Every structure is written in C-alpha cells, then in structure tokens.
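This is the structure I want to talk about, given as structure tokens.
Chains shown are a subset, placed as in the full complex.
Chain naming follows the written order as A, B and C, and within any one chain the residues start at number 1.
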Amino acid sequence: DFLNALDEVKPAFGADESELEKHLAYGVIHYSKSITSILEDGLLYVNNVRKLERLKHMTVLLHGPSASGKTALAAHIAMKSDFPFIKFITPTDMVGFRDEVAKKDYMHKIFTDAYKSPLSLLIIDNIERIIEWNPVGPRLSNTILQALVTLLVTPPPKGHRLLILATTSQRTVMEQLDVTESFDYQIAVPAVNNLQELGAVLNEVGAFGGDQAAVSEVLNTLREYTGSDSVGVGVRTILTIAESADTSPDPKGWFVEKMAGLIARYNVR
Amino acid sequence: DFLNALDEVKPAFGADESELEKHLAYGVIHYSKSITSILEDGLLYVNNVRKLERLKHMTVLLHGPSASGKTALAAHIAMKSDFPFIKFITPTDMVGFRDEVAKKDYMHKIFTDAYKSPLSLLIIDNIERIIEWNPVGPRLSNTILQALVTLLVTPPPKGHRLLILATTSQRTVMEQLDVTESFDYQIAVPAVNNLQELGAVLNEVGAFGGDQAAVSEVLNTLREYTGSDSVGVGVRTILTIAESADTSPDPKGWFVEKMAGLIARYNVR
Amino acid sequence: DFLNALDEVKPAFGADESELEKHLAYGVIHYSKSITSILEDGLLYVNNVRKLERLKHMTVLLHGPSASGKTALAAHIAMKSDFPFIKFITPTDMVGFRDEVAKKDYMHKIFTDAYKSPLSLLIIDNIERIIEWNPVGPRLSNTILQALVTLLVTPPPKGHRLLILATTSQRTVMEQLDVTESFDYQIAVPAVNNLQELGAVLNEVGAFGGDQAAVSEVLNTLREYTGSDSVGVGVRTILTIAESADTSPDPKGWFVEKMAGLIARYNVR
C-alpha cells in the first residue's frame, strides 16, 4: 500500500542522520491506528513538496501533549523523506547564545542554508521553547517569534523546495499568538489514550521481562485504582516508568503506583 | 469599459516586475463581482495620483482574512499602474535586521528612494508583521509603528507623487492602533464566501483533472457535511488544498475532509 | 474690524514661509462662524505676546477631530502674526532620529533657537505623534512627554517672548496625561458638522465642475441615505473625496457612496 511503498525507499541522508536516530530511542510503536494515519499524511506532504509544480513550500505543525512522540514522529518522517538536506532547529542548539538576536540570527542562518539545497526539510522542535514562551507574565521573545513566523511563510527562492515540520506541546498558545495561521497543515499527536493502547505499548516493548500476564495484571490493577480505562499519558513517559520499574524490588507495584499518580494528575487538569 | 481601458495600457516596470509576478502564482480569478469592483477602485486611485492637481499623495489599505488574496490584488494593481517606481516593503525583507531601529531605517530609506521618482507606488505588505504585532501582551514595535504612521501621512516633496497600497489581515488591530485613520481609503478583500464561489474557483483552476462533475460532487458533499452554503476560506488556501488533493489516493475525499475541517474552524470563530 | 485690521499687517517671515503655505493647500474656507472666531482668538493671543508687559509667554492648544483643519489654522495664524521667528516641530522631522533621546534633543534645540529671537512662534504639530502615543499598551515616550511638558511651561529668557501653538486630535488622551494643564488656552476646531456647512465647502471649492445644482442634489441624496443633517467629517477629507469623485465615471454617485460610508462610521463611534 501507500505507506509501505514509501517505506521501501532507501534513505540517503546528509550529516544529520544520527541526529534523527537520537530521537527514536524506542523506535515507533504502532500502538493505535492514529499513528499510521499521522505517518501517511506526513508522507503525502513530503511527496507534494518533492513533485508538485506549485507546492514548492509547505509548513506542517505536529502538536500534542508532553512526551506523546511528536519529535520522534517528525524524525521518522524526515528519515523516510530521502531529502538531500535535513536539519533540526532545537532549543538546545540555542542555549549558549547571548541573546534573542543571536538566536534569531542562528535560526535565520539555518533557513538560508536550507535555501541553498534544491530540496530541503527543516524540523523546528518545540517552537514554544524556541520563542522562549513562559506562561507567567506572559513572556516570550517577540524578536524570535516575528522572525519565526516570517520565515515560516517566506517561500524558498526560485528553483528550490522546502518542507517545514514543527512541533509544539502548546497548541493553544500558538493559536493565541496567531502562529498556527502560518501553517498549511496541522497534525495532532495524541497521548496513549486508554488501557488497551497502554497494553499494546507494554507488550511491544517487553515490559516486566516480557511477561504478558504481568502486563494484564497491571492493567487490571490500574482499572481498579482509577475506576476507568482512561490513561492520557505520553508514550515516552510510559516507556521510562516501565524501565525504572524493572529495577525496583516490586516492579508491578511500583509501576502501578507511579502510573496511577500520573493518570490522576493529568485527568484532573 | 473603464477597467478594460486601463487593462490596455502597456506596463513598463522597473526592477521589481518579477517580484510582482511572484505574488500572482495562480493569477487573479474573477470568482465574484467584488474582485472586479476592487480592481476598479484601485485603478481609480492610481489615476488620481497620476493626474490630479492636488491629490499628489494617497494611501489605501487592503484588508481581509488570511489568504484572501490581498497581496496578489495589490501586486496586480501595481502591475497595471505603469508607474516608473514600484517597490515592495515586506516583513521578509526585514528579518535579517538587528533591531527595530534598523528595520525602521530600512523602511525610511525606501520611502526616501520613492521620493526621488516623480511617480512612485509603494506596497507595504502585511503591516501587522511590519510593526511586529503579537496579540499576547500585546506587543509591537512602537518605533516602527510611529515611523510607519508618520511616513504614511507625510506628503512627498514638491513635484513628486506617491501612491501607497498597504495590506493587513488584522484590521481591528489597526483600528485600535489608530493606524486606519492614516489611510485615505480602505478596500475590503473577502474570503471565498459560499459554495458557488468555491465552484467558480475550482472550475477555473481545473481541479480534479478538470472534471466539472467531480467539482459538483464535492460541493454537494460539502453542503451535506456542513449543513450550509457558507465557506469563509481564503482563495489561496483553497487552491493549495486542491493541488495537494490530486496526489492523494482519494482526491475528492481528501479535499472534502480538509475543507470541511477549515469551514468548521472558521465558522466557529 | 478687529480681525481685518490684523489682516492688513504685512507679514515678513523668515525661512519657514513656504512651510506654512504647504499646510494651506486649499486655503481657509469660512464655511461656519466658528472659523472666524478661532482666528480672532488666535490673533488676540498673538497680540498679547507681542505687547503685554507680563504675558511674555503663552501656550495654546488647537484640538479637534482628524482632518478638521487644525494644522492649517495654526499655519494661518502664524502667517498673520508677523513674528520674526516662526518654526514648525512635526513628527516627520523626527522620523529619522535613532531614539527618543535624539528626538527630545531635536525639540529642545528648536526651543533654544526660539529663545534667541526677541519674538518667536512655535507650532508643535500633532503632539500625540510627537510623544509617540499608541493606544494599545498604552505606550508613549515618557522622555519626550516630560521634555515637552517642561518646555511648554518654561518661560523664555528675560527680554524674549514666545507663543506656542500646538495641535492634537487626541484631546482626551492629553487630558489623561495632564498635558492640557500646561496650556494657558485651548481652542476647539470642529469637523464640518452638517449638510449646510458641507454645501458651503463644496460650493466654495467649485465641486462637480462648479455646478451648484449638483451640490444640492448630492446634499439631498445624503440626507435621504443617512436620515439626518449630521456630517461630522473633517474638511480635508471632504475636499479630497470631492476631487477624487470628479475623475470617476459617476462623480455624484461616487461622492455620495464614500461620504455616506464615512458619516455612518463617524456617527456610530
């Protein structure tokens, strides 16, 4: 099918391949249909920018709760794109800069580099951090925000094509800042929603020494504790707790305790 | 008639002609009467500045929702004006400047250049971005705003004539900032309002491989989905989705899904 | 009479005479009694500063809606004053300065120049722009505001006399900023209030090719459209639209359409 066809394309990356793999420590687990659908849409946009006459420039926003896998999915789509120029822009890259102007210039420089390749893909990770968003005040760097929004909507020079994937866990903020207006498409990346999806994740990753009965037991205990099937915790958080739990004297008990705490916390909010 | 007479004038542009064409990727589709009327008024103002004794200076604001075609229409009027000096001022031009003073100086410089030609036309695109408007705070560059408003109302030197076309998708903000007071005339550029106008756009552009029956089918499906004839989406967005859709395994289904999402979103607001 | 006597004085200006004429493109039309009364009061103050023992320093604020003729009237009074030193301070003069301190220093410099002449008249045009007022925030340059207010109330050195005329379309703001406290007198400059005054303006300026029947027709149509005799539009706006209208295929229709729009807009506010 459509997705598999793309999977067969052999990627030929530039210098940033190991950068891409770094964001895929646990791979991409297909624990729900929405994961497949996200990858299909992502690869359609990749194809549009590669081939269509007038769509030489496209901007896509991946948004979703903390630890839900936004960065990993963007990295996965980039790996599959086979574009000759792929580059990350992350808050960590900018932490050493003196001020917002230096950060803005760095970001501008990477766009300028991308414009030199005929076919480029940029991942702008965690745009709320890039713009130094802070909900108390509220504060942000208007200098970086203005540059970001302007660079997002600026088409590459004649004869060049550019796909931009951006991620955020603060979509409402981005709406308020009119940043979402600058994206052609938006993709929602959900948390692990319910106990069934949680079970899929735990089994896939071989939690509790691969003991599927233990997984069932844990799911049942959680259902009793929380009184529902809802989870609402990001896939990365789940994978981390599962790994910690294995070193505890009581892995199942420890896992249930921490997970129950998080489920309570996220569902209250 | 009046408009056609003007159309026959052979334009003789300066260096910025390709700049003007860049903003007209899909041309100007006459999908509603309002488009004709906008162009007529625009060209009347062009004529006024060219010929009248005392109207040597005129400022016009094109405002409307995102992607409704403001920049394209300004570019079209400029192409038809046959003025010897035509220049764009855009946020992208300013993204590399260090601070608001440098941006203000750049804008001032372009006005000074325009004052040197006997007959000049300036397009100031996206003035909310030029002044670095950000609704959270709210924040903006008061330095640039003050310079912009002052330059808008300053007449060119004796013996010189100047027409300014500005665009914005934030007219209410411009009202609040008392910027609209500085314009002699305002022109509203609407979104594609209803399914009939949407059909005109799709047929004109040859969507779905030029299959007009497919267009009708899509309009009917949208009417069912949304329960009304309202659209409220900018012409550029429609043209983009139509082009993406053609690369999907199910073009009509994909187009309807994305359009219905947008119609719901814009009508809620 | 009093006013005419002053009119007979032959003015002997300095370098700024053409500057004064620039603001009187359409002359001063006596379309209502308030215009005469404004000029009488203005010239009384001119005489006070020229002759009285203790009134060596006087400050007058002309305030009124946008385009109502404030600058033109101040320029007219200045022309009639016959003072050896007459100088404008306008936002345009300051647009090239780097920051508010440079602007403040420029303004201070002009005051210092004025102090050197035995008899000086300064016009500070558009004080809300001079202080960089922006209603959103709200923001302004406190540096310039403080200097302005201090310079307004500072008497010239011994043996020197100074009359200051300032204009603003934001009197309420000036009240809130305690700026009005710094003026000895205030003069209100109204908009064209009703259809009768509008008719006087149009006939005086020879609108519609000087066809007074056309003027009557237009006034009647406007009365029908708006359902009242109120106008509330500044004299400059009216003169501009009248001139544009003459180049339209349907001058009367076009004039009525644009005027009716403005009357509706200003009366709603």
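Just so we're on the same page, contacts are C-beta pairs under 8 Å (C-beta built on N, C-alpha and C of every residue); 3 or more make two chains touch, one makes a residue touch a chain.
Quantities reported herein were computed from a predicted structural model and do not represent experimental measurements.
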Full complex stoichiometry in copies [only 3 chains shown in place]: 6
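Note that in this section only the chains that are shown with their structure count from here on.
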Both-way neighbours, i.e. chains that touch subunit C and touch subunit B: none
For subunit A paired with subunit B, centre-to-centre distance based on mean C-alpha positions, whole Å: 34
Centre-of-Cα separation between subunit C and subunit A, whole angstrom: 59
Residues within subunit B bordering two or more other chains: none
Residue numbers on subunit B that touch subunit A, as the complex places them: 22, 25-26, 66, 91-92, 94-96, 98-99, 129, 132, 134-137, 139, 240, 243-244, 247-249, 258
Residue numbers on subunit A that touch subunit B, as the complex places them: 2, 44-45, 47-48, 51-52, 54-55, 101, 105, 108, 138, 140, 142-143, 145-147, 149-151, 154-155, 173, 176-178, 181, 184-185
